[in-house]
Each structure stands twice: as C-alpha cells, then as structure tokens.
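So that we are looking at the same thing, I have put the structure below in structure tokens.
Each chain you see keeps its place in the complex, though not every chain is here.
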Amino acid sequence: MKVSARNVFRGKISAVVNGAVNAEIELMTAGGDRIVAIVTEDSVKLLGLAVGQEALAYVKAPWVMVLTGESDVRFSARNQLRGKVVALVPGTVNTEVGIQLPGGTVVHAMLTNEAIADMELKLGADATALIKASHVILGVPS
Amino acid sequence: MKVSARNVFRGKISAVVNGAVNAEIELMTAGGDRIVAIVTEDSVKLLGLAVGQEALAYVKAPWVMVLTGESDVRFSARNQLRGKVVALVPGTVNTEVGIQLPGGTVVHAMLTNEAIADMELKLGADATALIKASHVILGVPS
C-alpha cells in the first residue's frame, strides 16, 4: 500500500485519553517524536486502539502551519513540533518545507511562496510545525 | 451560485446519527456513492437535516488523501472511497488527481508531485480517497 500523505509518523500508541465522543491518541515514534490525534470513540473500538499498539499517523502537507522566531503567542493546536528546516522545494505558488524533529522525523508543510518570503525561511533555521489533532488520520497495521 | 470546492456530492441524506455535540450525516448520490459528514447538532437544527432530504457535501481537493495498492493498514477516516484514477492534471509542485467511484462521482485530490511519483499513480489504476468526516461541509438547497 502507498499513501499520498507527505507525513507518516510510525510508532506505538503511548497514551489514550477517552472522552464522551472523541478520544485523544498519542503516538510515539522509535526516535521519540510524538503526535496527538483526535478520533471518534467509534474508531477507537473499530481499530482496537490501545497503549503499546503499533500505529501510524498521517498528515497532509497543506494541513501543517509553520512558525519561526521567538514564540510570543500560545496556540490552541495540540501538536507544536520543534525542529530544523532541512528541505525547501519551491514551486510557482507553493513551497514544500521539511522540518526535522529531534527524534529524526521530518514533517513536511506546504506553504505559499509569499509566506516563505515573509518568514525568511532558510535551510538550517529553527521552526515549529503546528498540527491540529483533529487533522491527523490514524492507521493500524491489519 | 458557484463554489470553489472541487468535490461536490449531490444526493439525499440516507442516515443521521445524533450525538451530544455533533451529528454524523450520511449522504447518498443518485448513483449510490456515499459520503459521511460530521456537523454540529446546531447545524442539524438550523439546516433541518433529516433522512430523505436533498443535500450537498463539499470537500476541497487538498483535504483528500489517496491510497493505492493492497491496504495493509486500517484507517480512522470515516470516508474510504474506492475507485479508478480517471484524471491526472500536473503542475510544478502539485498534481490534481480524479478518482471515479462506482456510482459515477469523481473525487478530486490535490497531491504533491513527489507523492504521485512515489505512488506511481497512473490513469486506470485502482485508488482509494480518504476523507475525514469532520472535513466535509454540508449544504441544503434553500
């Protein structure tokens, strides 16, 4: 199977917080990077999501927001992943940015060229990827 | 009225599952394709959503994830729509992919060219469009 999502976190479920309708699932990669997903309690049952289970988290590049510089704002997004810019692939309107996390995972974001220019984004710069937990799709090996 | 969303499912509501905060609404097209949307219970009341009612479901192409090959992963996404690749419109960074479902609906996805190359996506290939139910916008004729 091949998947179009540019971001695939492969790891084990490290936390499950159940709610009335939705559950918050934390996945940790072998390198120690973490991502949180919100899925319905139905999905928790159907996929048998539980701590220790192998799982994958998928995020499309256009769903990732990027920050640089000293953060003077606190955000509602559950995933705030700090790393270094390791790739910049420019197109005519958009540029794909790769941000490597401490555990080795590279997060890909699709940004407009205008945003890249505004942010003066360069290779090697510190950057943070913001991902809403409700934008993450979870998968489990079948 | 014209809408920018590349994906418009036109049909009738075939199921409504109420919850405490959100409701899950299933829409079926004339050809038998189905899509599920999660909307707030407020929207259910305001729009008068009920089984049998005509409705439209809108999904932007960047919100669609695509799979090919034998699925060895089970996903949390509520909409997993299988079909055949009937269109590939390449740009410098992104390519728009059209996947035709058995009922005739064509689902459009915006993928990076890197993803297209990785997946070796070709016209006529089997492919599955994954769409989170919370990413679908519902409309009703007024």
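Per-chain residue numbering starts at 1, and chain names A and B are given in the order in which the chains are listed.
The rule is simple: a residue touches a chain if its C-beta (ideal position, glycine included) is under 8 Å from a C-beta of that chain, and two chains touch if they have at least 3 such contacts.
It should be emphasised that the depicted structure is a prediction, and the values quoted were computed from it without experimental measurement.
Sequence-identical chains make up the whole complex; the displayed set comprises 2, and the total in this structure is 3 copies.
Here is the rule we use: only the chains that are shown with their structure count from here on.
Centre to centre, using the average C-alpha position, subunit A and subunit B are separated by 22 Å.
Subunit B meets subunit A in the complex at residues 19-22, 62-63, 65-78, 91-94, 109-112, 114-116, 118-120, 130, 132, 134. Subunit A contributes residues 1-6, 20-21, 37, 39-40, 43, 46-47, 56, 58, 60-62, 89-96, 110, 134-135, 137-142 to its touches with subunit B in the complex.
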